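Shown here: the complex without one of its protein chains, the others still in place.
The block that comes next holds subunit A.
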């Protein structure tokens, strides 16, 4: 009997020794301001906790592409221009003035006075040009289109000259004046500079923490300490910490901010991936708000007293058509039959959130060049059948791809949308082969590999220009809709480029109106379905949040009462 007892005693002694040793090594690192209560209800606004669907991928917005990264970046960084709160309209940002030369190639930015980055580096024209030089000079893995995706999408190539670039040069003509020269005129300037990716970042911090180092390592990329731990901007909040173990990102008020200081002491983003868990965290008071509440919960949240704000719809859901995949789809009568076959009004009324609208064309009416006079495709199954018969495609079979494991602002529940459309198409005699795949588990790959005859996709606008929508979709002949196989594909691409490069605003508007008419009547490379308004919800004691159609919510104006 003695041996087990001795063993137990020895084990207990060892355990106690280990605990004491650990305790001896450990000591509290809590700062004086830490703890549970001091900052939770400070006199100047306290702490707001926002439930995020995911962690930021990294903190250098130049390399980012995802909404959760941009949401955090928007609080830390600012661009040369901004967007008027609640709209997609361009407004002054770090540049108080911006003017283009008559030829539209040279843009002069008059900078705000007295601005410094949060590390004390002055924000001046030299800093602006260092930022542009940095963005333009990406090399190696960093110059990959997927890593610097927003630059590649909006500016094209880099300094290596491998691909043409929209950017030509930047000159600091005065400390408060930066002159940016472009290689061609574009409608996206200067609005594009309001995107988080092109925010101004501290040249000192970027150099100190090796911001440009991105390397392909095995089957992944490694990023610099700057991108992971030291983002430094001019915004109303500064980066404080990212607690990866708990999924908590903490930002502090920038006390040296050049404009109206943030009302909150600190802004915390807590990662709660599950939408239902975010809702319950709000209801239990653990968080103060979250984005994209399920439309099914809108009424319940409103009735419970939460401030649910619906953003203006600035997106489009479309039924994609891969013309190259099925000879029948190259016939416009068949594509028009698809448009007539789908009861878009019924779909919007029954499957999409309140406030959603039928899409007449490929962007919402708030974007320049929108035309009310486009060819309408009101639900007309008889006409759809007639068109199919006329095209000799009465026994049409189509592979219709739709995504699982995803919810997008323009497509809250893909399965419901697909089911509705499938029934519509079957009603006019089209045989639908349904193919569902996870969003990242084959769906996007297969759509891009042109395996789908029909597919569901959409777009949320980055800024308020037609080019950001239809230029992105059809501005090149190698796109998802394979417009390159059509006789008109190149013409459409050329016309879109010409419209984007038109310096006169009213002429450009007329060009886009004409293009929208052609797109709907003559080309119809896809069927625009709907514009859906996404919502954001906060607790009733949160005030000052202005919902943005661009999801460009700034929390500096928010206070917690």
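The definition used in the following text is that a contact is a pair of C-beta atoms (placed from the backbone, for glycine too) under 8 Å apart; a residue touches a chain by one contact, two chains touch by 3 or more; residues count from 1.
To be clear about the criterion, contacts and distances are computed from a predicted model.
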{"item": "Record-based protein name (UniProt) of the chain missing from this complex, from \"Electron transfer flavoprotein subunit beta\", \"TldD protein\", \"ABC transporter permease\" or \"Predicted Zn-dependent protease\"", "value": "\"ABC transporter permease\""}
{"item": "Touch criterion as defined above, residue of A:103, A:219 or A:255 at the omitted chain", "value": "A:219"}
{"item": "Sole residue of A:105, A:172 or A:277 that reaches the chain not shown, by the stated touch rule", "value": "A:277"}
{"item": "Of A:291, A:331, A:437 or A:453, the residue in touch with the unshown chain", "value": "A:437"}
{"item": "Among A:115, A:206, A:292 or A:457, residue touching the chain not depicted", "value": "A:457"}
{"item": "Missing-partner contacts on subunit A, residue numbers", "value": "19, 22-23, 25-31, 34-37, 39-40, 47, 49, 54-55, 57-58, 65-66, 141, 144-146, 149, 152-153, 216-223, 227-228, 244-248, 250, 268, 270-274, 276-278, 280-281, 283-287, 405, 408, 437-446, 448-449, 457, 478-480"}
